[in-house]
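One protein chain omitted, others in place.
So, chain A:
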Amino acid sequence: MNYIIGAFKPACNISITFSDGKTRKQVPLKKENGQTAMVPLFQSQENIAGKISIEPVQGKKVEHNGIKIELLGQIEMYFDRGNFYDFTSLVRELDVPGEIYERKTYPFEFSTVEMPYESYNGVNVRLRYVLKVTISRGYAGSIVEYQDFMVRNYTPPPSINTSIKMEVGIEDCLHIEFEYNKSKYHLKDVIIGKIYFLLVRIKIKNMDLEIRRRESTGSGANTHVETETLAKFELMDGAPVRGESIPIRLFLSPYELTPTHRNINNKFSVKYYLNLVLVDEEDRRYFKQQEVTIYRLADTS
């Protein structure tokens, strides 16, 4: 039995450790099988260094045609499953062809790696970073080990951040003026604003503010657009009269937002919208959608 099991087991164990693995922040990553794993977090232009340790299974030797480590940035479209597009690919050769009889450790380092895009896990697209160790073998097939890691890039607060102010309405029916205090919000930001009712001739039941994410993938005729409502936040209950002004205060922190991604490598975009929805007593919906930019502000803590 043991023998048979041994036949399907990889000939060796490969482990990848980061040199600052103990201190580096770990963040959860949702894997394909639905489970979450904690993975280290990096940002662009950091050094990614560590050790690869290869330990052959007891009493066996590993014969190889060379060992290498790659740092890959991949974009994966779900409708085109398995077809990765590598936008970043760095390689370090770790060993020349030979044989390994016992545990062997190789240090590696990628210094100041350009990782312009953030990790992203969307509906139709995934952008991931991974370290890939390959032990090349001839007929037996290569032994490959992956280590995912996350990349988040921080943006300084925008120098220009104007408010969004707009008057909309349906003639002789409803006129409102709304205002959001900014057009760019960071992930833990608060949307402050107000809605001012200039004319109300319909019987409004309630008013919600929705945060919607619009993920578009592909290009041209193959563009897929997926829209998700991430937040539905009731702003008002009941029917206002002319002259009422309803406050908005929406904390973004409870929602799983990502920064806005615009045309990432010509493959996909992720945009966010604030959708103001008024519902009347006949459940008719009146809405106005406004794009807002979400960015990631460096944690001060």
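Keep in mind that, in the parts below, a residue touches a chain if its C-beta (ideal position, glycine included) is under 8 Å from a C-beta of that chain, and two chains touch if they have at least 3 such contacts; residues count from 1.
Everything below uses one rule, namely that contacts and distances are computed from a predicted model.
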Suppose you had to identify the omitted chain by its UniProt name; would it be "Vacuolar protein sorting-associated protein 35", "Proteasome subunit beta", "COQ5 protein" or "PIGU protein"?
"Vacuolar protein sorting-associated protein 35"
Quick one: say which of A:Ile202, A:Ile246, A:Val279 or A:Leu297 touches the chain that got left out.
A:Ile246
Footprint left on chain A by the chain that the document does not show
203, 206, 231-241, 244-247, 249, 251, 253-254
